[in-house]
Every structure is written in C-alpha cells, then in structure tokens.
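Structure first, commentary second.
Complex shown without one protein chain; remaining protein chains in place.
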Amino acid sequence: MTKPMLKDLQLGETVDTFLAVSQKQEKKTKNQDPYLYLRLADASGEVEVNLWKEFADVFPQIQEQSVVKVRGALSEYKSKKQFNITQIRPAAPEEYDLGDFIRKTKKDIPQTLQKVKDILLTISDPDFKKLTDLFLADEKLMADFAKAPAAQNIHSACIGGLLEHVSAILDLALFVAEQYHLNRDLLLLGVFLHDIGKTRELDYAKTTFGYTDEGNLVGHINIGLEILQDKIRQLTDFPAQKKNLLEHLILSHHGVPEFGSPRTPLTMEAVALNLIDNIDAKLVGFQDFVERNPPNGSWTAKAFMFDNRSLYVGPKVI
Amino acid sequence: MTKPMLKDLQLGETVDTFLAVSQKQEKKTKNQDPYLYLRLADASGEVEVNLWKEFADVFPQIQEQSVVKVRGALSEYKSKKQFNITQIRPAAPEEYDLGDFIRKTKKDIPQTLQKVKDILLTISDPDFKKLTDLFLADEKLMADFAKAPAAQNIHSACIGGLLEHVSAILDLALFVAEQYHLNRDLLLLGVFLHDIGKTRELDYAKTTFGYTDEGNLVGHINIGLEILQDKIRQLTDFPAQKKNLLEHLILSHHGVPEFGSPRTPLTMEAVALNLIDNIDAKLVGFQDFVERNPPNGSWTAKAFMFDNRSLYVGPKVI
Amino acid sequence: MTKPMLKDLQLGETVDTFLAVSQKQEKKTKNQDPYLYLRLADASGEVEVNLWKEFADVFPQIQEQSVVKVRGALSEYKSKKQFNITQIRPAAPEEYDLGDFIRKTKKDIPQTLQKVKDILLTISDPDFKKLTDLFLADEKLMADFAKAPAAQNIHSACIGGLLEHVSAILDLALFVAEQYHLNRDLLLLGVFLHDIGKTRELDYAKTTFGYTDEGNLVGHINIGLEILQDKIRQLTDFPAQKKNLLEHLILSHHGVPEFGSPRTPLTMEAVALNLIDNIDAKLVGFQDFVERNPPNGSWTAKAFMFDNRSLYVGPKVI
Amino acid sequence: MTKPMLKDLQLGETVDTFLAVSQKQEKKTKNQDPYLYLRLADASGEVEVNLWKEFADVFPQIQEQSVVKVRGALSEYKSKKQFNITQIRPAAPEEYDLGDFIRKTKKDIPQTLQKVKDILLTISDPDFKKLTDLFLADEKLMADFAKAPAAQNIHSACIGGLLEHVSAILDLALFVAEQYHLNRDLLLLGVFLHDIGKTRELDYAKTTFGYTDEGNLVGHINIGLEILQDKIRQLTDFPAQKKNLLEHLILSHHGVPEFGSPRTPLTMEAVALNLIDNIDAKLVGFQDFVERNPPNGSWTAKAFMFDNRSLYVGPKVI
Amino acid sequence: MTKPMLKDLQLGETVDTFLAVSQKQEKKTKNQDPYLYLRLADASGEVEVNLWKEFADVFPQIQEQSVVKVRGALSEYKSKKQFNITQIRPAAPEEYDLGDFIRKTKKDIPQTLQKVKDILLTISDPDFKKLTDLFLADEKLMADFAKAPAAQNIHSACIGGLLEHVSAILDLALFVAEQYHLNRDLLLLGVFLHDIGKTRELDYAKTTFGYTDEGNLVGHINIGLEILQDKIRQLTDFPAQKKNLLEHLILSHHGVPEFGSPRTPLTMEAVALNLIDNIDAKLVGFQDFVERNPPNGSWTAKAFMFDNRSLYVGPKVI
Partner (left out) sequence: MTKPMLKDLQLGETVDTFLAVSQKQEKKTKNQDPYLYLRLADASGEVEVNLWKEFADVFPQIQEQSVVKVRGALSEYKSKKQFNITQIRPAAPEEYDLGDFIRKTKKDIPQTLQKVKDILLTISDPDFKKLTDLFLADEKLMADFAKAPAAQNIHSACIGGLLEHVSAILDLALFVAEQYHLNRDLLLLGVFLHDIGKTRELDYAKTTFGYTDEGNLVGHINIGLEILQDKIRQLTDFPAQKKNLLEHLILSHHGVPEFGSPRTPLTMEAVALNLIDNIDAKLVGFQDFVERNPPNGSWTAKAFMFDNRSLYVGPKVI
C-alpha cells in the first residue's frame, strides 16, 4: 500500500501516515508545561508540529532519525502548513518503506544503471575491460552505487544521486574524449570510479544523510582508492602504469589540494575528468538550489555553493 | 612564389629566403670585434646566427620584429641547427607574406569561420538574431575575429587561434545546452562574443604577438563589452535585460575576480560558459605545451599553466 | 507641510505622520491570533510595531518598501522606543516626500554640486575640457550624480552620498596632484567619473537602497565605462590614448582584482586615485560606523568594514 | 677494497677511482672543437671536469646517472677543485659499490633499525601488536624502510634518512604520549607508518634521488595507505575503527590540504603526529641547510624551506 | 568558610551562596511585565535564572561582571538545571573570594611555580643568569605570571593557565634542546618569557576574562618585549646580541605574520619555541574543548580552534 505523501495531502483531510522525525526539541510553555517541538518529514516535504502535554507518555519514545506513525489533518495558516496530530506512536521498520522518507532522484534508477553499464561495456582495452567486468559483477557494490547520494547537502543529495551524476558525466566524457582525442577507455573508467568511495563515505540507510566514521576519518577519495585496489589485486598482471593512472584519476578529480585532492591533475584525462565533474556538479547544483529555494523575484537567496551570492533566474529571456 | 620554410631545409643546401628577426643582441668577441647575435624565425621554426664584423655596415639596419632577406646554408652541430649566412639585407613589406612568419592554426580558417557562422545563424530569438546579423555583417570585425590569436603565449597562440577556440567551444555549448536545458541562443551568442575583445587587445600584425596599449590599460573583457554595446546601440528596442545578460556573460567568463572577471557567473549560461571555456583552454593548452616541449621520457618540463608541474605523457597506455 | 520626524517625537504625544515599511512579518500569538510585526522608519530613525488582529483587514495592503500613514504615540520601555498605533493605512505617492524616508547627506547638495562643477571647470586640456563640458551639460546624469548614494550600506550610504564622496576626493586630488606633480586634469576627471556607474548600479528611488538588475549583472565599474564611452562617441577626434587612460582610471580604482577591479593601477594617476578613494571611504566609513553603532565604552561593536574588529573611540585623548 | 673518496684526495696525487656522472653537457670550444663538461661525484663531494677532444670516442658512452672509472689528479685553482683526467671509461655495476655515490645518514643504520624495532615491540594492544609483527616480519619492506631517504632534497635526503627521521620522532612520541596521556600504541604505530610510502615514492637505487612514476602520480601518503591496507587484509578481525584511525594518521600527517594531506588531524594522536613530524623536519632541515650552505658571516643564504629567508647562525651566544 | 559551589548542589536543597552575573538581559513578559534574564556562574558551572517583577527594585543594582548573594534551590527540568531564587542582593567585594568565580588550573599553583623557578635556576650562561635572577626577584611580576590565564577563551583560559602552559613547554624544551643540541639556556629563557606580556594583555581581575585597552592596542607580544627591555636596562653590559636573540624569540613565537608574529623564526631556538608552544596549545586545546563540549557520540561539536571541524573522541580504541 502506498503511503500518503505530505505533498499530496488536502487541507482538512484526516490521514494515517508515516513520517520521519528530522528534528526534536523539548520545550516548556509559559506555564512550565513540557511539550515537544517536532519537524516531521517524508521525501515530498516537511511539517512542523507541537506535541502538547497530553502526549507526554510517548515523548521519550520519539527519537530523531526514527519514523513515527501518525493520524492527523493538515491546516494552513498564512503561508505555512501545520499538521494537527490526534494519534502518534513509534513505527517498526517492517511497517514502512525507508525510501518514502528520503529524496530520490527523478531519473529511473534501473534504466539509468543499465545505461551506465552499457557505456562501460564498450571499453575495449583488455586490462580495463577485465577490471570493468569485475566491478559490474560485484552485485553488492553495484547496488550501493545505484543507491548512494552524490553529496550530503549540495548537488544530487538524494538516493540515486551518485548514479545520476556519473551517468551525466559519462555523456560529457564520450563527447570530450572524441573532441580532444583522449584515451576514451581510461576516461570512462575514471568517471565511473571517481566518486565510488561515496558508497562508504555517506550513511544513506537512515532517514537523513550523514557521514560515516570512515567517511570523516578517511574520505571518499581514499576509500575509492581502496575499492579500486581491492579489485585490481584479484587480477593477475594488471599493468602498474594503468593502475597508477586510474589511481591518479580518483586522487586528482577535485583539481586542487584545497578542495581535497592530494594530487593535481597531470594527465589529459585527469584534467578532463576534473572539469566535466565540475560542469555537472555546478549546473545541477544551480538547478537544485533554485528548486529548493524558489526565489521571490529575479534573484534567489544567497547560494553557499556559488560563493554565497544570489543567483539570477528570470524572467525568462525568450 | 612560396617562401622556403626553415623546417623544410636540407642540410648543406644553399637557399634564398625571408626570416623574421625575433631577437638581436650586440656582442663583442674576445678581440673586441663587434658582432651580432640573431635569432631568425619563420612560422615553421627558428635558427641562431652570429653575424661577424664583415657585415658591420648592415648591423644598424637589422631591427627586432622586422624581416630580412638572407642567403645561407643550414648546418648542424650536435643537436642544434646553425645557419651560415653569406648575404643579408632588410626586406620590404611588399616582398614577403607576413603569414609566413607567424604560427597559424592547423585548422582551415575559411572553413572554420563558415562553420561558426552556420551555428550562429541557427539562433532564433528575434532580438539575438538581429544582433547576430549585425555582427556577421561587420566585415572588418569578422576578418579580425578570424585572424586574432586566442592568447599571446599559452593556448591557441597563433593566427586563427581565437576562431579555433570559439569553434571548439560552440560544439561544447551545443552539447551542454541540450543536456542541461540552457538558453541555447544566449549561450551561443555568449560563446561567440566572450573573447571578441582580443581582436583589439593583442597586436598580431607584427612578426610576434604583443599587447596593444589598449590591451594593457583596458583588457579584452572590457574591450569586448564596448564592441557589444556599439552594436546594440544600432538596434532599436533591444531589451535591457538581454543586453545585461550578454554583458554578464562576457564579464564573468573568467569565473573569479582573481582571474580578471569583474563579475562571478550568476546565471546558468554564465556558469556553463566559464566551464566550457576552461575545458578548451586547458586541454588545448596541455596539447600545445607537450607539442612545444616534447618530453625526454614520460614527463614534460614544468608547465606554467598547470601550476608549474611536469605533465605525464607516456608511454601510451593502450 | 513638513512631516513630523521620528527623532523629534516627544513621549506620549499623539501624531499623524508617514512612515516607510522597512520590514514586515506575519506572526501568530499563542492563541493563534494573527498579527503583523513591522519595522517602520523615516530618515531620522526607526520603531518596531506589533499590529494586532483588530487591524486584520489592512494586513494585505501593507507592503515592504511602501509608505503608510499612521496615527500613534510614542512610548518607551526600558531603552527601546515603542510606537502604539491607533490608525494605519497605505499612503499614496503624492501624499508624501520620498526624501523624508531616506538618509540624506548632511552636506548642502546644491552647494556641493556647485563646488564640484567649479573644480571641474578648471580643467584646461582641450580634449578633457570638451568632454567635461558634455558631462556637465547632461542634466539627467548630473541630477542622478547629485542624488545617488555612494554605497548600499557602508560609507556614504545616503542620498547625495556619491556627490559628497566625489567632492571630498577632489580636494585630496588637488593636493596630491600638486605635491607629486601628477597630471591634474586627468586625475580630476578620473575622480569625477570613477563611481559614476553608481547612478545606475543602485536603486535609490525606493524607501531603502538596493541593487538594480544591471547593478548585479554588470556592476558600477563597467556601467561607468559605458557612460564614459557614450560621451566620448559624441566627440570627434578624441585621442585614443586619453580615452584609454580615462577608462583605465575607472577600471583600476578598486586597486586589485579581488576588490572588483579588472585592472590594477598602472599609471601614477591611477595609483593616486585608488589611494585617495580609499582614504575617504575608510575615514568616512569609520565615522559612519561609530555614529550608527555608538559604543558603550571605549570600543565599538565589530566593524565588518575593518576586518570585523572593534574600533577604539575614546575617551578623547586631549 | 675501499674506493678512494673525493674528500680524502691530496692535491697532486694520482688516483684510480670510480665517480658518478651527475651532469653532462656537450659543448664546443671557440675553434668548434667538441668537448664534454662533466660533474663527477661520490658521496663525499663533487668535481668539475672538461673532457677535451682527445677523448672524443668515449663521449657517447658516458651517460648521466652512470658510473665511470677514472685515473686523474686533483689540482686546485683559487677556491675550486679541479680534476685532471688521463683515463676514463664506463664502469660495470659489479665493479663498484653504489653506496659510495650516495649521501648516507651519519647514524649507524643497523643499530638505529634495531632501536626502532625495540620501541615497536613494546606495543601491547593485541590488534596493533599483530599488525606490527606482520610489518617487522616483512624483510623486503623493512630493508627498503632502512634504506629510503626521507626526501629528495630537503631534510634527511640521504640513504637511511627515513629511518633516521622515524627514529627521532619515536623519541618525541614517547615523551609526548606520556606528557599528554595519548594512546601510546596508536601513536607509535602511526609514527612508524606515516612516511612508509616513501619506500616506493622515491627512486633511491640510482646515483641520485628522483621520484618514481607512482610517486608522482599517487604520492607517498596514498602509497602508504595501500601498504597498510595490504597488511591489514592478512589479519582476520582487525577492527574497522582501528584501521580507520591508522589510515587517518597517515592521511593527516601533513596537517593541511595545501601541504598534501587530504584530511586534517581530527584525533589527539593525529594532532600530535603532525606536530612532532614537523619538529624533526624543521630542526633537522635547519641543520642540514646550514651544513650544506655554510654561511659567510652570521647569516646563511636564503633557505627555501624557511619561507626563503636567511637564517641566523652565529656567532655562538655562549 | 567555603562557598557552596554550583556543581556540588543537590536537587531541591536550599542554599545561600555567591554567584557572578555573567549575562543580564532586560525582557518583558507577554503581559508587558518587565523581568530579568540572568546567567549566574561560579568556577564550577552556570545556571539560568529569570527574575520576575517581585524583584523589580533590585533590578538596577544587578550588573554584569558583578557578584550577587542569593538564596535559592536547584531544580532540574529535562536536561537543564534551573535555580529558583527567593532572595538576591549585590555582594560587597570583601564578602567573597574572587577565585570562587573563575576557572582555575587543576595544577597546584605554588608547586608548579616552584618547578618553573627550579628549571630557570639551572641556567648557567652568566648574562642570562643575571637576567633570570632579576625576573625571579620581581615579586609583582611573578605573582601576575602565576595568576594570568594563557588565553581568553581557548587553551588554558583559567587562572594559572599561563603558568601551567609555560611549565609544560619547559618540559618539552628540555627534551628538545638535548635531542637537537640547541642552546638550552636561551631556549628556557625564551619559553619563560614568550607569553609574559599576557600578564598585562588580559584582564583577569574580574569575574570573566577580557582584554585590557593595552592588550587590544598593543598586544601581548609587544608588551612582552617592553617587559624584557625594562629588565635588561637594569643590567650593565648585557650583550646586544643576546638581547636581540631574546627579543626575536618573543617576536617570532607565533611563527608567521598572519598569526601575529612580526618576525618569522630565524634561529634554531626560535623554530623550536614556535613548534613546542604549538604542541602544548593544540593538545591542551583539544582536551579543553572536549571537556567543555562533551560529545554526544564519537564526534564533538565543531571546534573553532581546529579549522571549525568536529573532533573524534571515541569509543576508546584500547
């Protein structure tokens, strides 16, 4: 049964649904009565709720990052939605679908994954081909790859975000490799692997994204290197030069040390990867920002990703 | 009649040809005899020459940046070419073709220019179309546009370099505009105009490239703005918003103030232009550097454009 | 009739006056009754007002940046002024004088403008003189020049601020030009024009200052360049060198690219302009900051313009 | 038989010895006679030699980085040593001891290695102990560890330099771990491993130090990570947390991204490692610089490692 | 009689005690009744208090930075302590011990001071010895030295903090001086004096730490220089070189101009002092931050001193 999503609720209609607790604060009224302030969300939106003292016995059971089952009705005051709750209880994991609570890419995941695989299967260099096959055969890794977000907050911060990001860069890579006579196989493999460490850097199994301990202590670039080296070790006679070139692509894809790359790009393919990665990140990041912060006029709020400046979005020129 | 080019000379063969004086130093031998040290070049290469005292009466007539007519023969000692001169005199402008002395793009200039025009003619927004037509009809400007280098020293520093650069970015622009749903007409026009100021910033009428006074005092970004505004003034009712968006594209295409852009990119198209401009500049710059500094092994000399690092070029992976 | 200004109101006295709405927030009381929180201002000060539900029918008519007519009385609680409103309605533009709502320079505007003109009329170089005459004859531009603020928030952010700023720098310019034997005419004209683009960069026709779209997308430096070039085009035979030197003065007056100047100063006059501009900006900015943030002791609050540090203001030494 | 070392030669005495060719240039005399300019070195010093045309048939056999057998006598002109050669030929690898040509640490290598092992053997945490044992049992790695330089040019750029550096930091680590109650075992292991990647980053098998391709493309920090992970893979149940903490120590030991560390130190031990590594590098670097650039007075030449400033070395205070 | 400290209070128990007013805000209830919001603290902790209108007549007597005598009882609501006050009045200086309100080092001050003196008394160079004796004989200065905090907010921000900091660095200095053959006497004296200016830079006579006017206008580095020069002036024939070396140690101990050092370290001892100062500051700063911001899991809040990153603190590895 599909869960009623927040964005589909009609004003006044009473529903039973599941919501994730994205924030919880214990407060007190003027009369010193305790109450809970909650932000409840699903993948489609978010509401603020005050839980008064008549619910006091469930207060301790409600935890951030957990999911609750609620009955309530939506009202709206001025421009802000309110959700008036009449019943609330913690929900058990088997009752709900985690995917209902996390932003998901608008792309079709299986279809996009197939497209990525199809492109990778065109790699013809025998060594790179063997390596690619090993990756594609690793079902656990490919499942994570198809699920991981591309970032915690900025561009493509959604389930399937990494896949969506890699898919878009592969298209750019095919175009650029031909226009500038790059080593196509090396570049394609580099695109596929450059952010593969994000499958372990981010924690996307909960209702909001966070960093794993390994993510904080080691980082996705170095995790990605280990994932690559683990696969290469399974191949006999993989040439050292090709190994180093692939490692270099992962290590240098942020372009400069200040952005986390321990190496700056020193090959044509590394220079290209850094730039096309940047194109997708910036253009998708621009669109995401505008979508999440719909401007009230021609200028958006200040966008952190763009040097903390307001972006210009209209009116449409044509 | 085609001039014998340096790179085609056979050892020992005596030729009559024209060469540009790229450097001239007055020196003295141990015996205090004056002699001239010269670097003589054409578009295909360069030789060093010592002009001994028997030529003393032509010394004052030989100027840097001028062209001389010489008779001589090529010899080689170890890995260095030498040119032994038996006759030398200043050449008059009508005797030689300036183009023989300056590096020229490998692309076919008329063909590339036609391709650029064809793409620009697909612009459909009525205002942008009228503006494009004005530009295409300005024969003097289009001739300069087809001739100007893209830079003094780095990427595409050759006659036709600007055209070659714009042509390559237009291809990227078409691809990116479609992939990310950008305003195609605005982006195409921005690509065409972003470096148009280089037609006046650089002096490419002499035998080596230099900056004009206007180039040093004002710079190509602001010269480009004036060129755009001069055209717009000839149109009635060109919308202010479109004017500002075009100006913004030119002003912001270097991305950040530190690289000379008085504005950072604030529209999707400006973000895209900055990045695709960068792709062409970096990848062509990489190839140019390797070509001019052929490495003796896997690593090149230190490349100023790449953070002063050696670049990796070989052995070929596949 | 002169409008009663906020700073002149006596406690308890009931007045009818006009006030600009500088901020408006829709809120709700504990009882879920809607009310409006407003900041109402005129050029002399600001008060906070809560508008309770008895005024609910005028809520939608009250817009930020608009002007309202109010009847009320000033009270004070602790150190904060309160304004208790008994009547409120939107005001029509013809009812009030916009000047009553915006900070105005303390200088006499016509007198200062005359002084600036008098100095400019001493320019003797024939080309610069013709150009100056064109500017002085442009009544619309001179009116804007006399009205525009010098900044949105920092130094001289008031009607007439640009004029006040230019007037002060002219005095410095006369002194410095003589002490260091600079080209006096060039420097004077540069001072007059360096910020002329602010007449279009800022929007000072509303009750608070903001940036125009052109201001954000193009910026006052490049707008200023266009204004200069528009005038020069009307002159025949204006020497290219003098045009470039004037353009260079405008382009380089912020000193370094990081502060928005696409050129660094390369002439004596450009070096001087950057420094004397800075003197007026910093010293007036210091005084303004102290005036707006009167310190409670010897040290002010942290001043953004001064590297976010507290400034020392007393006790007076002598 | 011990090779006669350059620094022991007496003026005028004729010797047969082996010397490494650190530099070779083909030149011509005024008469156009070819000759070779050579710099010949062993671990104790260097001499300049001109090889005149009577040796022309051995010219092609003399390569940079190779070793030659020479007969000659030392003379001195002013403050510069000269070596006059009467016989010269390439030497075969089995004729000489490579160690005679490369700077070696002044410490006793086996003794220092034993000291390092003794300290590591005091590690008591069972997981870290097992890991340490694996490392100590890897004879190839430990041999490289005892041989590798700590840098190409700066501090401890000599055979045994890495060992010398690690040994000194271990002493600091023991002291600091106790003073600040750090996790002693974790820190000791981190000190041992922080530069272990230098065993593959640098090429110290030739007569001068250089970077390997892997060193340039991947870098010692990431090579070190792979070496660590290879060992951990051989252990069952090594806790993920301890793995990540060790990885973090290696990754963060340069302190900031600008110095090549993809992570900044986030644990007490990582903060400590970065600082004590720095102490040894800076103080040994200071001493090395002064030794190699003995100052002519109280101030040295400009030291690149110290912000390009002259260092003060005397006269001795006490 | 010892004052009851906040951290020792039992819930519900009524006590009479003294507390410092660290913050005071005048507020109003919904009913427009004035009340005071106070933060009251002693060296062991802090509580928030609302003072309702029944205390209105003491409102004006309660000042920030002053001490009050209160009767009240501790209650706790959720995770926050509350202190319900029944009596409150300003306290006279002679009633309380200032030390009860300021964080004090955990070290025994007299014992640590003795240890510092003992180390300084081992200085054997006759000039440095005479100078040391002058310092140790200055009772006022030594008392301040034993009392001053090492910083306003970060590491060792407590009474005795400077002493604790110097004592720890002296231990490091003894170790490092021996390991690297430094001038031990010079380094010890430098450690003792490097922060001596903090005795006048900070105001630690009140209930919270602040900067003195001299601290803000001159800074501890230059105050320290004056203190040193005042003592040297009392000695006849103190060698200029030794004076300059000591001055250099004080001036350069922050390492780089960006951190406030007008000189970068140019002697071995100055290099060492900068680094060991850093070790103590960073490691104690880490521990302090964790202690004051006990993390809720493995990661702390963002630590300003560590590049604004979360620090990793557990679970304990061993």
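Letters A, B, C, D and E mark the chains as written, and numbering starts fresh at 1 in each.
By our rule, a contact is a pair of C-beta atoms (placed from the backbone, for glycine too) under 8 Å apart; a residue touches a chain by one contact, two chains touch by 3 or more.
The shown structure was predicted, so the numbers you read here are calculated from the model rather than taken from an experiment.
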Per the touch definition above, residue among C:Glu139, C:Asp237, C:Glu291 or C:Asp307 touching the missing chain: C:Asp307
Which of E:Ala56, E:Leu121 or E:Leu217 contacts the chain that the document leaves out: E:Leu217
Residue among E:Ile62, E:Ile102, E:Ile123 or E:Leu245 that touches the chain left out of view: E:Leu245
Candidate in contact with the missing chain, chosen from B:Ile102, B:Ile159 or B:Leu217: B:Leu217
Residues in subunit C touching the chain absent from view: 125, 168, 171-172, 175-176, 179-180, 182-183, 185-186, 241-242, 245, 248, 256, 264-268, 271-272, 275-276, 278-279, 282-284, 286-287, 306-307, 309-313, 315, 317-318
Where the missing chain touches subunit B, by residue: 26, 28, 30, 32, 34, 213, 216-217
Touching residues on subunit D - with respect to the absent chain: 30, 77-79, 298-299, 310, 312
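FYI, only the chains that are shown with their structure count from here on.
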Between subunit C and subunit D, centroid-to-centroid distance (C-alpha), Å: 62
Separation of subunit B from subunit D, taking each centre as the mean of its C-alpha atoms, in whole Å: 45
Contacts with 2+ other chains: residues of subunit D: 213, 216-217, 241, 245, 248, 266
Topology of the chain contact graph, where touching chains are joined (line, ring, star, complete, other): other
